[in-house]
Every structure is written in structure tokens, then in C-alpha cells.
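Note that this complex is displayed minus one protein chain, with the remaining chains in position.
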Amino acid sequence: MTPVLPAGIGSLTFSLDETGTPFLILFAFLWTISGLYAFATTPAGERARLFAYFVPSALGGVTVALAGDAISFYLCFALMAIPAWGLITHVGTPEARRAGAIYLTLTAIGEAALLAALVIMAVEADSLALPVLAEAIGTSPLRDIAVALLLASIGLKIGTLPASGFLPLSYTYTPAGAASALAGASAKVGALAMLRLLPAGVMPEEWAYVVMALGMATAFLAAILGTLTTTPRAVLGYSSASQMGLILVAAGVSLTSVEAAPLAYGAIVAFSLHHGLAKSALVLGDDVVSRLTGSARTAALAALALPVLALVGAPLTSGFVAKYALKDAVHALHGTVPEAVYALLPWTAIGTAALMLRFFALTRERTAETRVSSPRIPIALWSLVLAAVALVVWIWPAQWNVHAIESALSPSSMWTALWPGLIAIAGWMALRYAPRSAQRLTGIVPPGDVLLGLAAAVTAADRWLAGRSRSRGVTARDERADIGHSLRAAERSAVAWTAASTLFVLLVLLLVALGTR
Amino acid sequence: MNVLAQSPGLLVAVPLAGAAISFVAGRRRAPHVAITTALVVLTLAVALAVHVLDGGPFRYQVGGWGAPLGIDLVADGAAALFLVLTAIVGLVVTLYATAYFRTDDETAYGHGLFWTLWLFMWTSLNALFLTGDVFNVYVCLELVGISAVTLVTIGGGAEALRAGARYLFASMLGAMTYLLGVALLYAATGQLDMDVLRTTLVADTTAATGLALMIAALVLKTALVPAHFWLPAAHGSAPSPVSAVLSSLVVKGSYFVILRLMLDVMPAGYLPGVDIVLGVLGSAAIVWGSVQALLQTRIKQLVAYSTVAQIGYLFLVFPLARHGADVLTLALTGVLVHALSHGLAKGSLFLGAGSLMTRFGHDRIADMAGAARSAPALTFGVALAGVTMMGLPPSGGFGAKWLLVSAALASGEWWWAVVLVIGGLLAAAYMFRLLSVLLVDAPTELHASKGDIRTEWLPLALALGAVLLVLAIPLVSDLAAASNVLIHAGVTP
Amino acid sequence: MSTYLVYTAGGVLLYALGTYGLLARPHLIHKVISANFMGSGVFLILIGLGNRSPESGPDPVPQAMVLTGIVVTVALTALGLAIVKRYYTATGLDNLDDKPSAGGDR
Partner (left out) sequence: MTAWLPMLVPAIAGIATFALGKSRGRARNVVNLAAAAISIALVARLVVHAYNGTVISSTIPMLPGLGLGMSADLLGLLFATVATVLWGVTLVYAIGYMDHATDRARFFGFFALCIAAANGVALADDPLSLFIFYEILSLTTYPLVVHTGTPEALAAGRKYLFYALGGGAALLVGVAWLAVIAGQTPFTPGGALAAVSDRTAELRVIFALLVAGFGVKAALMPLHGWLPGAMVAPAPVSSLLHAVAVVKAGVFGIIRLVNELYGPELATSLGVATPLAILAAVSIIIASVIALRQDDFKRRLAYSTIAQLSYITLGTALCSPLAAAGALAHLAHHAVMKITMFFTAGSVYETLHVKKVSQMPGLARRMPLTMASFAVAAFALAGIPPLVGFASKWMLGVGSAQSGSVWALIVYVSSGALALGYMVPILTSALREGDHTPARGAESDPRMLWPIVTVGVLTVVLGLTAGLPGSPVHWAMTAIAPSFGGWTP
């Protein structure tokens, strides 16, 4: 049999390689912590239901880093993404259901695109092994369509425009523990897919430029949408989308240049680790804060500053290192677009900073909820994540951060890291004294933005269609009755004696006339 | 072998004798006479078929006189098929009638005459299938007509009398038209014997007019649209065994004469365009009859209109016959199979309809729900008959449809195939309109006690015959090859 | 020859008359008798045929046909009258069109 055929269980290969290792560690850590957190904070009666979805999702989410061939990669990808629907709809409110429906739709489309891409790549490579796939597609006539499908799939996973509402929708209604896993780990599978599947340095420059431009646009626009949205969780979702936009910029770099690809890959890994941990810490932190009162609450709010600073990219945080790596990668490209992107990159930090300010403000405003369970275990788990955020930058592979850490201490980079934050704070202050109409702008974006409108349009179209087909059925029945009536009348007059026998005489004459022609 | 050679004469003489004996035997013994007669006739018909299969067509001179003053009988494969069909349906109807016309039912007017009239009609039908002379056709047709009209009115209701009167006048109109045709034909040719006519017929206006009149008259007797006006009322209001015989056999008698005149007696293209007209009218009959059947609310009216439709198929052979020996063979075999399968199935349907009406005490289709529960064999019989009506495999109807469709396609005139297909679908529509009611679950066991094993199983037996006919198609094919039509067309050496 | 034509013309006339009566007259007895007209028309033609070629003597076949035809027609007429009578007894109608019966004035 040809190697591209699935041989059932025999075709699934799992192995740990250099690319997979950091992701495996990240995923395993986040899914474990999030799972424990969810277990601790979910009422006993609901646990079974939540974990019916959480366990398969976690299983897929962790093993995806080990997947060594197209089919197992697809399996893990799907295993993680599909059950997550149950996590999103867990609370069962109409908003959550709608969010779940949109999530499932987009996930399904993403899965489909991924599968199509994998099939094409497998056919072209005549193999199922992941490294072979990415290499073979580069020289194939179907390269463009395969890469487009891959980018579509990845783009949906990481909330690229116009699906920027995807991530906020997935976090907003999800229970905190599960949301932490989704925020920290789920979207990073998209990053892993970039490393595993996108061919390096074979695409025309235009492709890279479009991808980079899309990434930058997402980074900025998601930040704007995020500052205008309503809940802390939604803000975090848009922040993720914004950050993932930056990862997409790196992916764009890797597509076109063989030289810059290693740098871009480094940036992608760095961003994944940094953002995964920080975002998970923020989601959990938000939940912990809502469980506390008094001084404990203040302390927790203060501790939240750590992941916030990391996301903004403050020196000596993981965010700083990740951004540094990204800049390096973009810098390796030459041309108008890369240079423009390079120039704009620091400005994205303003958006991040604004988002974080908004998040902080919303979290602080949240009223404490009375929970039965003691917050001791959640706090402990959260602390573990915080620790990871603080330490990660010191323990990850040296070649990525030596540079960054050295340069972090220079005044110029200090300044580079600080000015966007300052601008954001200044803007925030300015807004406090802005006219009420401007202030009211905050809160106008529901989590999900255009996706909600799209969903509403689909529902309306569906109703309209259903109504139309119903009314059609009624008229058809009437017409049938009329036809039957007139046919019966026609036969009645055809068999009346005089008419019928005259008809017969006419038939006689016809036959005679024909016969004697 | 000698006895076999006598079978044509016996096929007329035996039922005639039976009719006479049943008349004098009295009401109680008449059924036994009829059953015995039916068994003998069936044996004779089979014997004749075997004889034809062995030695090909043969002539039989009644009383040894010979034509033109004597009466000659002609036995060929096609005639043998119709005779066997008549004998099978006749036997089953006779058995059914013993249950239907109860001897203890003293109130029923004319029931005592049924046996005599029926055997007399059988005699005339057998004679009609065997006669080789166009004037004797007239006599036989009228004898069939007189007994048929009388049988229709035997129940004595106003509706039956009215239908009988219409039937009678239609019959008279046809008879006179036919007789005029014979007169003109004789005036032109001086011949009445079909075999002689076949070899001597030349282009001549008077002869052509005569033949056209004869065909038209036979069309009326066969109830081809638009001359079907008398059929639904007559077949619908007659007692069910009578309806069965009328629908499955009597119309085939006049049709068989058309078949012989058109395809055997007249040389190709003798009445130009008439074959097409017959095909078109056949198509119209298929569509119109089926549509009307679909609109009927009473069961026997539905079955009667189904006959109007099914007759149409028989006429498709004429336009197809112009396309060479291969197509003719397919088409002729097709219509013969169709005549057989329709005869069996329609017999089954009318008998079944009669049983249903007895059980329910009325003939409204809409109120016949629950039949499947209380009379499963009966319903199954109706369903099987329906299958063959629709031409679905595996059934005789399917074989007929297949052969005719093949003939149409092989001739290049594919539109006849379209008509056949539409006819099958319409048949499905009206049959399932009936079946879907019978299959409905309704708590009606009211009249179950009126069920007699004969009235339940005999329709099923006929329907089974119609279905199993598909296995006998090779045999029918052989008999068709032994028909004068194909022999004279040079198909069979 | 001319005798033959006269017979034929008369026969056709009778036949046409009968056809009209059978088709158009509503009263049932009218119809029965009209049918007899038609029959007589045909018999007239057949009788004429018997003498078509006087030199070879009369042709017996048409005569046999006419005799047989008369027998058949008589039987049909008898049956027709019987049915019409029973129909009238059962329904009080003398036509097939559901018109009220004309009663005894015909």
C-alpha cells in the first residue's frame, strides 16, 4: 500500500523533537495547572460534565506537541479543539451557547482547511511524516493552495482578522480554569502548526508581505476592539488576538526567507512560551481576584502586575525577550513592507498597554463573588503560574535570550520598552477627563464583534427560508385539487352517450379517410 | 396426437355443451357442471398450445365442410396463448363464482342464469380466438356481446341496467359498423377467409374502407380511448366475477382480431397512418385512463379505468411493427405477455375488489382501511396484482414493459418508451392510492366473518400467476414465434 | 349492375339514418329501432352483392351472411328491449341522460 494510506492505529507516530519540546512543556504545564484549577473551583455536581470535555481536550492539547505525522497531528488538533466547545458552553446561558456555536463553526472550518492541506501535502510528498510534508510542498504545483489552506486554518486558530472575535468568544463564558487552558495553550497550537507545516523560505515575497500586513493589522485592530469591549475576559481575548497577530508576522517572515526563518521560528517559540504563561496567569488572576476581599484582594491585584508587565514587554520579562526576537526576525528581511512593519512593531505595545490598563481597571471594578470553596488552592495554583511567568525567561534555551537580556539593560531598550506604556497611561488619564460621549465608547464592542453579526445574519436567512417553503406547500395543494376537479369533469362529458358515440363516428371517418388516401 | 388435433373443435364444443347442461341441470348442480367444464377446457387449451408448439399453426375444419360455406378454425401460437389465458382465468372465476353467487341466495335475480351465460360467453370467446373468417368474427363478437351485456345486468340494479343499456348500444354500434365493413370488404374481394385475404388483398378503396370500418368497430369493442365510454360503467357495475371476465378476457377478444387484421391479413402499409393513429390513441388511453383511475373514489371504477389504461399498451405494437422483423418480434411478444399478465392481474383485481366490497359492505376506497389486518392474503393479492400493473419486476407486467420499451428503443421511436414509462408510474400512483388505504391500521374486523377462503385466496392465486409469468416468458416467446403474424412476416422459418 | 347500385344506395341511406337515430335520439326504444335500421342497411347492401354478376348465378355467401345477421340482430333487439323495459321499471326513465321520462305520449 502506498505510504499515504492511513493504516489505522499503525500509522499514528509520536515522537519528541527539538521543536516539540518547549511546546510539550508549555502545554503539559498549562493543561495540568488549569485542570487542577478547574477541578478545585467547579462545584462537585458539575465536574463530571466539565471534565467530559476537558480531559479529551487536554489529551489532544498536550500530545499535539508529540505528533510526528499528518494524521496524528490532525487527530490531536481536532481532539483538543472540538471538545473545547463543551467548555465554552458549560454555563449554558444563551450567550455562551451562541459563543459555542460560533466557536464550533470556525473550529470546524479550520479543521477542514487543515485536513485539506494535509491531504494535499501528503499526496505531494507521498509520505505522512511531518518534516517531509513541509519540505515537499515547497516545490509542488499545489504549493499555493496548500499554504493558503494552512494559513486559513492557523489564522482561525489564532484569531486573525477578520476572525478576531474568535478568541474573546472562546474565553468570555468559559469557566476560569478551562479558560486559562484555552487562553494559554489552545491558540499556541496554531503557532506549533506554523513551525511544523509551513514551508520555510519558498513563498514569493508578496505572500510574506500580505501575511505580515495581516498580522500587524490584527495586532492593532484587536487592541482597539479590546479596549472598547466589556469584560476582563473579553479584553484578554482581544489581547491574545493582538499578540497572535505578532506571531503571524513572524510566520510571514519564515515563509519567504530561508535565512530569516530560524530567527522567525525562535520568535514564534518565544512568543508562544511567553504569551501562553502570561495569559494563563492573567485569566487565573482575574478569577482569584474575584474570590478575594480586602487586603488579599489588593495583594492579588498587585501580583497581577507581573503578567501585565510581561505582556507589555517590560525589560527583563519574557515579553521583552519575545519582542526582541521578533524584531530581529523582521529586521532580517529587506524591502518596504518589512521595514514598515519593523518601524510599526514598537507601536503595537501601546495597544497592549492600553488593553492591560483596561483589563486592570475592569478586574478591579469587579465585585467579589461569594464562593463556597476556599480560594487557597486556586491561589496556590495561580502562584505557580506566576512563578513560571517570572522564571521562564531565565530558563529557556540560552541562544534565544542571551542577546535580549544583555540589551535589555541598555537605556535605549529600556526606553523602547517604556514609552508605549507611558503613552497608554497618558491616554488613559486623558480619557478620564474626556467628554462623556467619548467615555461611553468603552463597552460598545461585544466579545465576538463581526462574528456575532454574521451569526445573526445566518439565523435570519434560515428563518426566512423556512417560512418560504411552508407557504409554498399550501398553494400546491389547492392547485392539485383544482386540476383533479377539471379532469373529472372532462371525463364526464367524454363518456356522455351522444358526445361519445359522435366521437366514435369521427374516429371511423378518420380511419376510413386515412385508409383510402 | 389425433386428440390434440381435434382440440380447436372441442374448445368450442365443450363449453357450449357445458352451457346447455348447466341450464337444464338446475341452480344447485350448475356450479359443478361449470367447474368440470372449466377443467376440461383448461386441459384442452393446454393441449392445443402443446400441439402448436410441436407442429406450428394448423387449421381445423368444423364438420369437414371447409371454407367458404363451412367454418374453419385456425390455431396458432397467439391464439393458443389467449385460449390458455381464458381457460386459467375462467377456471379461477368459476371457482370464485361458486362462493360469490351463493346457491342459497334465493333473492338474487338471475343468479341462476350466471353459469349458463358465462359458459356460453366462454364458448363464444374461444370461437372468436380460433375463427379464421372475418364474418364469423362478427358472429362471435355478437355472441360475446349478448352474453356480456346480459351478465352485466344480471345483478339487476338500476346502475347495472343503465350500464348494460349503454354497453348494449355501444355493442350494436360496433356490430353494425363491423358488418358494414365486412360487406364492403366482400364487395371488393369476394373473400372472407383471413388466410386467403392475406394473399389476395390488393390496393382498393372499397376494401380499404371496409377494413378501416372493421378496425374502427373493433376499437370500439376493445374500448380504446376515446371509444372507452361504455367500459367503466359496465365493468364497474357488473357482479365482480363478471367484471373480471369482461376486463381480463372479453376486450382481448376484439383486440386479437385487430392484431390479426393489422399485422397478418393486411400487407404492410395497407391502411397508411392507421397504425400510427392506433399507437397515439393507445398512448392517450394509457395516460387518460390512468389519470381517471387516480381520480376515482370507488374501487371497481378505479379498476375499470385501469383497464382503459392497460388496453392502451396493447396498441403500441402497431406503430412499432413497421420497423423490421426484430422490432416486430419484440413488440409482438411484448403485447402478448402484456395481454397475459394484464388478464391475470386484472382478474385478480376485480375478484379482490369483489371480496373487499363483500367484506366492507360498500365500495368506497376511502373507507376500506384495515383490510390488511383482517384479510392479509387478499390485500397481498391486490398488492401483487398492482406490481404487475405497474410493470415492476419481477412480474409478467415487467416482462411486457421491458419488451415493449426495448422494441421502442430499437425502433428509434423512443417516445413510445416514454409513454410506457409514464403509464407505469401512473399505474403505481393509482394502485398505491388504493393500497395505502388498505394498509392503514383501523380497528375494523366487522365483516371478517363474511370472508370465504375462496374469495380471499383465489385473487391471490391469479396475482401470483401474473407475477410468476415472468419466468414463463421464454415459453410465451416460443408461442409468439409460432404465431401466424411472425411466421408470415418471415421471422419464424 | 344498376340494381346493385340502387341496393347499395338504399342501404347506405338506411345505415346513415340509423346511425343518426342511435347517436342522437334520447329515447331508448328509438335507439333499439335505429340500430335495426343500420342492420337493415347493411343487409340491403349484402343482398345487392349476391346479384352483382348475374351471369355466374347468385352468390350464396352474402345470403348466408344476411340470414345469420338477421338472427343476430333479432337476438340483440330482443335483449335490448328486455333491458330497456327493466331499466324503465327500475328507474322510471326512458333515456340515459337522466332527463325526466316523456311517459306514454310517444
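Per-chain numbering from 1; labels A, B and C assigned in written order.
Rule of thumb we're sticking to: a residue touches a chain if its C-beta (ideal position, glycine included) is under 8 Å from a C-beta of that chain, and two chains touch if they have at least 3 such contacts.
Since we're looking at a predicted model, the values are computed, not measured.
Colleague: Where does the absent chain make contact, in terms of the chains shown?
Modeller: A, B
Colleague: Taking the entire complex into account, which one of A:115, A:296 or A:503 touches the absent chain?
Modeller: A:115
Colleague: From the list B:145, B:181, B:399 or B:465, pick the residue that touches the absent chain.
Modeller: Result: among the candidates, B:399 touches the missing chain.
Colleague: What does the interface between chain A and the hidden chain look like in terms of residue numbers?
Modeller: Interface with the chain not displayed, on the chain A side: 1-2, 4-12, 49, 52-53, 71-72, 74-75, 78-79, 82, 85-86, 89, 92, 100, 104-105, 107-109, 111-113, 115-116, 119-120, 122-124, 142, 145, 462, 466.
Colleague: Where does chain B touch the missing chain, residue by residue?
Modeller: Residues of chain B in contact with the hidden chain: 329-330, 333, 372-373, 376, 387, 390-394, 398-399, 401-403, 405-406, 409-410, 417-418, 421-422, 424-425, 428-429, 432, 436, 439-441, 470-471, 473-474, 477.
We adopt the following convention: only the chains that are shown with their structure count from here on.
Colleague: Indicate the whole-number Å distance between the mean C-alpha point of chain A and the mean C-alpha point of chain B.
Modeller: A distance of 76 Å separates the two centres.
Colleague: If you average the CA atoms of chain B and of chain C, how many Å lie between those two points?
Modeller: Result: the chain centres lie 28 Å from each other.
Colleague: Using the touch definition from the top, which residues of chain C touch two or more other chains?
Modeller: 19, 22, 96 - these are the residues of chain C that touch more than one other chain.
Colleague: Quick check on chain A: which residues sit in contact with 2+ other chains?
Modeller: As it turns out, chain A has residues touching two or more other chains at 496-497, 501.
Colleague: Per the contact definition, I'd like the list of chain B residues that touch chain A in the complex.
Modeller: Per the stated touch rule, the residues are 166, 169-170, 173, 177, 205, 208-209, 211-213, 215-217, 219-220, 226-230, 232-233, 270-274, 277, 288, 291-292, 295.
Colleague: Chain C touches which residues of chain B in the complex?
Modeller: Touch list, chain B to chain C: 68-69, 135, 138-139, 142-143, 145-146, 149-150, 153, 156-158, 161-162, 164-166, 168-169, 171-173, 175-176, 179-180, 182-184, 186-187, 190, 192.
Colleague: In the complex, go through chain C and note every residue touching chain B.
Modeller: Result: residues 15, 18-19, 22, 28, 31, 35, 38-39, 41-42, 45-46, 49, 52, 59-62, 64-65, 68-69, 72, 75-76, 79-80, 83-84, 86-87, 90-91, 96 of chain C touch chain B.
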